[in-house]
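A single protein chain has been omitted; all remaining protein chains appear in their positions.
On to chain A.
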Amino acid sequence: MGKIFDVEFMIEIIPDILRGIPYTLTLAVVSFIIGLFIGLIGALIKIYRVPVLRFFTGLYVSFFRGTPLIVQILLFYYGVPILLRIVNQKFGTSFDVSRVPAMVFMLVAFSVSAGAYLTESIRAAIISVDKGQLESAYSVGMNTTQAMVRIVLPQAVKVALPVFANFFIGLLKDTSLAFAASVTEIMGQAKIEAGRASRFFEAYIDAALIYWAICIIFEFLVAKLEKNVRRNERGIAK
């Protein structure tokens, strides 16, 4: 009868599980980038103490850091259709939720969640840059945008890079939660294959190894990037 551990099956289904990679990477990379934008805006609102917006930013960060990601995913998954129905009823429109792919919901959910965490990371990185840098940028005639973009943010990135890398690895693995919203990323594919043959352990081992491999490649890339960003610490250009 059946084997206790089916190595052949484990190898056989790898290509099928790999088909989840584009979803996993898209989710992680796109929501990280959107999260960076949200985080930068949130951080600047907090640093410059923009009235009113500052209050809402605080609320946003507090909620999305204070609730589990899986709960947020399910809230988006079930909440957005309800919201659309209300909109349809109120304004006589006819948006059809079923035509919006689950992936879009998840991109929104992950971006919003990432934005909340990154708001705090970016804020901390920006205020870690010596205030004198901003003042001397002003003193040579730069405006706030020029000073931020050319002087302060490049230095903040150096501080934030390890934090970003850490966060991205976490995010990459958290995308596995998107299977709860029926997105066929790595974990979703693994689940499908596992269910087909009732070989769960084999499929999940594959999934684990694939996640691990992606993270190793990513860590290698970050190490290179970090070296590049820290070039000014070597002291001499070229």
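Remarks
Rule of thumb we're sticking to: contacts are C-beta pairs under 8 Å (C-beta built on N, C-alpha and C of every residue); 3 or more make two chains touch, one makes a residue touch a chain; residues count from 1.
One rule holds in what follows: contacts and distances are computed from a predicted model.
Between the listed names "Hydrogenase formation protein HypD", "Stage V sporulation protein AC", "Nitrogenase molybdenum-iron protein" or "Amino acid ABC transporter ATP-binding protein (PAAT family)", the UniProt record for the complex's undisplayed chain reads "Amino acid ABC transporter ATP-binding protein (PAAT family)".
Contact with the chain not shown here comes from a single listed residue; of A:34, A:137 or A:160, that residue is A:137. When you scan A:154, A:170 or A:195 for touch with the missing chain, the hit is A:154. The residue from A:146, A:166 or A:182 that touches the chain not shown here is A:146.
Although one chain is not shown, part of chain A still touches it, namely residues 130, 132-133, 135-143, 146, 150-151, 154-155, 158, 232-238.
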